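Here the complex is missing one protein chain, while the rest keep their positions.
Our next item is subunit A:
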Amino acid sequence: MAVNMAVSRIKREFKEVLKSDEIAQCSIKLELANDNFTELRGEIAGPPDTPYEKGTFLLEIHVPETYPFNPPKVKFITKIWHPNISSVTGAICLDILKDNWAAAMTLRTVLLSLQALLAAAEPDDPQDAVVASQFKDNYEMFCKTAKHWTNVYAKGPHKFPDFDAKVQRLRDMGVNDFDARAALSRHNWDINLATNDIF
């Protein structure tokens, strides 16, 4: 019974989400990742006037059998530098995906809420403690790093040649691209601290 409910609900949501205007503005997108309506792929555009502007962020969405009475499981596939999203796993800390989920919410609600989260981080309820402390202690550095990640992973427009150069130096030492960038980001782009952290 519940399985049928989850599937029929997703089917109906597809009609609802697909016909709405956010799609036309390329703001949010939703598509199936398998044939039985349990795995989906979401896409949100980085909100304007944020470090994520003009970036495109992909999401992995798993719909449980008890959906919509229980929330979908959602995580970022696109690497992102954000206090409430793990820079390593993409796991998200958002109340509506946990205790504050309500059955009347839809995947569209989820995508729009995530978009709102990109525009208004909550560093006091962090998923990634390192990012959150940078956000609070060195906001300028946080913005530059987030823009850089948006550029590298989400097709954002802002290039940071000095960051790229530092990543390259660590790659020359045999470190892989992501580990190098993550270590540098964690250490406010101080290459010595990042090197110590890795080796």
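Note that a contact is a pair of C-beta atoms (placed from the backbone, for glycine too) under 8 Å apart; a residue touches a chain by one contact, two chains touch by 3 or more; residues count from 1.
Methods note: contacts and distances are computed from a predicted model.
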UniProt protein name of the chain not shown, from "UBC core domain-containing protein", "Cytoplasmic tRNA 2-thiolation protein 2", "RBR-type E3 ubiquitin transferase" or "Bardet-Biedl syndrome 1 protein": "RBR-type E3 ubiquitin transferase"
Touching residue (missing chain; options A:Gly42, A:Gly55 or A:Pro68): A:Pro68
Subunit A residues touching the omitted chain (full complex): 1-2, 5, 8-9, 12-13, 16, 66, 68-70, 96, 100, 102-105, 109
